[in-house]
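Below is one structure. I have some questions about it.
Every protein chain of the complex appears in place save one, which is left out.
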Amino acid sequence: MIPHALLILVAAPFVAALILLAVPQRMRLVTRLVSLSAALISAGLSVWVAASWDMARGGFQFDERYPVVPSLGIEMHLAANGWSAALLVLTGLIIVGGVLASWTQERRDQEFYMLLLVLVAGVFGVFVCQDLFILFLFYEIAVLPMYILIGIWGSQGKVEPRGPFKFVYEFLDVGGREYAAMKLTLMLLVGSAAILVAILALYSEAGGTTFDMIALARHHFDPATQKLYFPMVWLGFGALAGVFPFHTWSPDGHAAAPTAVSMLHAGVLMKLGAFGVMRVGMVLMPEGAIAWAPIVGGVAVINIVYGAFGAMGQKDLKYIVAYSSVSHMGVVMLGAATLTVDGWNGAIFQMVAHGVMTGLFFALVGLIYGKTHTRWVPKMGGFGRIMPGIASFFTLASLSSLALPGTAGFIAELLVFIGAWQSGHPVWAVAGAAGAFITAVYVLRAVKRIFWGEGPSEEFAKLGDAKHVEWGALVLLGAAILVFGFWPAPILDLIDATSTRLVQALYPLVLAVNP
Amino acid sequence: MPLAAWVILAAALFSIGLYGVTSRRGAIGILLSVELMANAVNLLFISFGRYRGDHLGQVFTLFAVALTVAEVVIGLALVILLHRVRRSDVRVDEVKELHG
Amino acid sequence: MSLPIELALVALFTPAAMAVILALVPPLRRTGRPAAWLSVLAASISLGASVWLFADQLGHPSRDLLESVRWLPHAGAAMANVGLRIDGISAGMTLVVTLVAFCVQVFSLDYMRSEPAADLGRYFTYHSFFIFSMLLLVLAPNLLQLFFGWELVGLTSYLLIGFYFKKPSAAKAAVKAFWVTKLADTGLLLALVVLYTHTGGFEWTSHPGAEVATIITLLLFVAVMGKSAQFPLHVWLPDAMEGPTPVSALLHAATMVAAGVYLIVRTNPLFAQAEFTREVMVWIGSFTAVFAAVIACVQTDIKKVLAYSTCSQLGYMVAALGAGSVMGGYFHLTTHAFFKALLFLAAGSVIHAVHSNEMSDMGGLWKRMKLTTIVFVIGSVSLAGIPGLAGFFSKDLILEGMLESGHTVPWLMLLGAAFLTAFYMGRVLFTAFFGELSEKAKHAHEGGWEMQLPLVLLAIPALGAGYFASRFAGMWHLEYELHLNLEAGAASGLAILGFAVAYVMYGRGAPVATPAILRPIAKLAASGVLDRFYEGLYRVLGLKLAGAVGFFDRYVVDGLMNLSGYLALTAGQKLRRLQSGNVRDYVFVVAFAIFALSAFGILR
Partner (left out) sequence: MIDRIAFGVVALLLLLSALRVVTSKNLVHSVLWLGLTLVTTAGAYLLLSAPFIASIQILLYTGGVITLMLFGVMLTRRGEDIAIPNESSEGGRALILSLATFGLFTGAVLKTPLPQEAPPFTGSTAELGREILGPNLMAFEVLSVLLLAAMVGAIVIARRRDPGSQRPSLGLRIEAEAKSQEGKS
């Protein structure tokens, strides 16, 4: 038993960020090693938590409490249930991968790593924090560094003014990195505002004595209240999960962000949103969730199909991956909306699967961009010849994306579709499966365009494959996809233990509404 | 002698001061009008105090007078400063550095 | 753990381990031939285990072994297991798969000799992985694992068709194959979902009720249509010939495309409950059999002929299974695997010799390649269903099943297909192997022993597998009896007639002209109506819609978001005028506010 494991887990990146303040700017290797060791400490502890989480006992484990504002009932209550444990492992994988993937980041690297670590500390915090108030705090810590990360290290783009709102596009600098950073931050903050309202409402409805979610879950909120505040939590957190139509920050944000940031953002941060909807929305307000589930699921299906078509319509590689994230987060939300054990297992597992997969995708896109200085797919072709390793990993990520058995994506989507059918919405399952097919169409098309066929053209002919440290992230994430795909039990058992318990609590209510 | 008479007198004085404040262009002119308004308020204090039959109104007035003096001092200092910057009559509608 | 399970594990995981080693150790893979030999070694171990397993199973014909471990959890219990199921069906199929795979790998040693070392290693890595995937499918104890293997063989198919990925046509064919089969596999995925929802498991032995069974089997059949190239989802198979010829032999003739038929055989308990689905199968199968046979008659590319022939034969199997003749379908699957693999490998040998796929470049090969010609004749005759050879027994069983179940029209269609089969095979034989020696064939010669051995190995079962029909049937509790009656005679007669017609038309060294009555069909086939239809669908429903969604998202959804930002900014622009900087305005506002507040306080 490691004492204060969760606290160390959350604090390690934070402390590392503080240490970096004292490291001289020119000591680049030290900067990287400090960051990497913090990432490894957190990732190691995550794995330890997941491995020693007691399946038979279930519930919340590794309980730690640190009073913050006792008079208002705010305390830093850290504990992990099965979901948290699974998502901690994901976050650990992604941050290690992210640190490795940005090893060659030259410009203002120290600040970059600091913000990255602060961000990931926030993510870890959200996953293990059981106090609504502190959870919100961590949520903001995770979201806000994005603004700076994209604003400073982002890449520029340009969007041609067209369409019914042409004058708007002429007025705003749409596509620039400041634009992307601003859009992302504003949209997410509007969401945060809704969340805050809902959190305070729950707090005062429950008597205004505690923010502890475990205690709040025992309080039975008035159904009318639940129906009022559930959509706030859904859309508030949902904005981060890319719920249609509040997903538009995501393609621009991901496209503008530097590699590691895209990895973390699509890989982990978007999961915070979905996790929030499930953990705060559905668990605390079950009747609200039941009432809203048809809409949540319907919007999720729109996300899946719309995101997939959106991805098919793109020519910029990062946009393709970003839209595919929108589509895949739809699968997560669909699983959540089914309110069944299998659906929830699938939703959380999809978070893990998509996190790893999209992390790998963005790492690869970063590598390709770093070599070719273009993300424009029509300019590429025949890269399989010059970068076979990258091609292999890209294909692997694509296969997970289209839910091929043997990759983590398959298990997640299968579970979600089963959940959807069980919940009495066969249409969801059919539309979801159609989304998986459309995904197959666009990812394989991308693979074909980039790596197959004739080429590469002369300007790219001398480029090579990935080198030394760069392999680190690829191998780590690629292995995770395959391991989770062939043998999901270790992670899925954790998730299942928690989902089962939560759905059991939900089940009488579902029956009451929908016998 | 009804109290209402005094109060109405004070109100009239206040309104005149208000007129001055809103219509004068020069800083000193506005300052003078503010003095009028302050004076009206002081008059009110004294009147109400008298009809209450104790000293409270007078105490307040005393403090208010002292405050007004301080205000005048600062106001005039600002006027002089502005005058030095602008080297002209201090017309407040020309001082627009703070516009949005 | 009993011996058969251990043997099956060896057969399954030796190639898997080899694939993993070759994938993870690039230096080894890039050595080329050593890697290839390692892969062949793994395949031979796998084959040995399969033979042993099969022999063991022959000793206990009615044995049905199941060994599984929990794979997916549900509410603390098992949702799905993975494991091995060993009975007559899977043991037989395991042998077929490993035997053909072994032959093809050995054949490839010589056939692929001129490939760069790194590509050769990659090729054999895929092959090893294929054996694993296919056996995973074959030995699956439930539908979920079957799907798992099903998709993995689809993946290897994609990778192997796209083996020459630098060639745009190969890249296109690979992607097309994947898209079409993946579209069909959506049906299988949904079938899994429905099956689990209604029975709480992925077992094919469950009884979900006739209606649900119909839905499930229809969904399954959609997947079968994709994988086993049934009309109208067969379009990928001819294009798949872009892959190396041994690959076509293994995946796109003998084993992978037969997985669809195998699926129906396995899930027969479900199909038995679904009358409607079986009716659909009979008609689609029969139609495909005729349709593909007709097109095969007008192809000039030898591999394309064989590809359409495969399509056609798969149609036989599907129709047989629809008619309830499980034995017929499965037996034909087995014999077809042998003689079609043989035909493809022989064709590969020819292509290797003349460096062309076109039949017009061949001719008179008999004079240069005796062995190849002999085995090709054996394959053709067996395929055509001439009495005595393997194909005759299985085809006869199918036709008999059709009649027994009362499907007269489909029976006639299949008879017609039998005639056509003999005709187009005769056409290939007479134009490519007999007659005048063509220009390109002058320097043709047999390949090395690596190429000859597999031909001989496969020719044996193509000749004689039919005589084991009753042993086969016994292994899965079925009766087999050869009925020599008029109906069987009709099929054989038609086959002989087909060869005769082919001889008359092409026997005397005539060029590979298309028969006059088939010209319109040739034209139609060349224009690729169906292909163009799918392409149009893809362009309109796929690309156009995707473009529209992209525009909509960028300029309407996002436009509204940007509009809100724009409104906020312009409102700020307007509002900042209020902050005029004019002190007197402020004073007035303050004064007015005092007035308004007083008024509010007093008049309230």
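Chains: A, B and C, in written order; residue numbering restarts at 1 for each.
In this text, contacts are C-beta pairs under 8 Å (C-beta built on N, C-alpha and C of every residue); 3 or more make two chains touch, one makes a residue touch a chain.
Fair warning: this is a prediction, and the values are worked out from it, not measured in the lab.
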Fill in the blank from the handout: Not-displayed chain touches, in the whole complex, chains B, C
Handout entry: Contact partner of the left-out chain, one of C:T408, C:S527, C:Q573 or C:S598
Key = C:S598
Exercise for the section: May I ask you to list the residues on subunit C that touch the chain which is not drawn? Expected result: 584, 588, 591-592, 594-595, 598-599, 602
Completion exercise
Per the touch rule stated above, subunit B touches the missing chain via residues 1-9, 11-26, 28-29, 31-33, 35-36, 39, 42-43, 46-47, 49-51, 53-59, 61-63, 65-74, 76-81, 83-86, 89-91
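Please note the rule applied: only the chains that are shown with their structure count from here on.
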Practice task
Would you mind checking which pair of chains has the most C-beta pairs in contact?
Solution key: A-C
Handout entry: Label of the chain whose CA centroid is most distant from the centroid of subunit A
Key = B
Problem - Per-chain Cα centre nearest the global Cα centre, belonging to chain - result: A
Fill in the blank from the handout: Taking each chain's centre as the mean of its CA atoms, subunit A sits from subunit B at a distance in Å of 62
Fill in the blank from the handout: subunit A and subunit C have mean C-alpha positions lying a whole-number Å distance apart equal to 36
Practice task
Could you check subunit C for residues that touch two or more other chains and list them?
Solution key: none
Practice task
Mind listing the subunit C positions that touch subunit B in their complex?
Solution key: 576-584, 587-588, 591
Fill in the blank from the handout: As the complex stands, subunit C meets subunit A at residues 70-76, 79, 144, 147-148, 150-152, 155, 158, 162, 165-166, 168, 171-172, 174-175, 178-179, 182-183, 186, 189-190, 192-194, 196-197, 538, 542-543, 545-551, 553-563, 565-566, 569
Problem - Residue ranges of subunit A touching subunit C (in the complex, touch as defined) - result: 159, 162-165, 167-169, 171-172, 174, 183, 186-187, 244-245, 248, 251-252, 306, 309-314, 341-342, 345, 382, 384-385, 399, 402, 404-406, 410-411, 414-415, 417-418, 420-422, 429-430, 433-434, 436-438, 440-442, 444-445, 448, 451-454, 488-489, 492-493, 496-497, 500
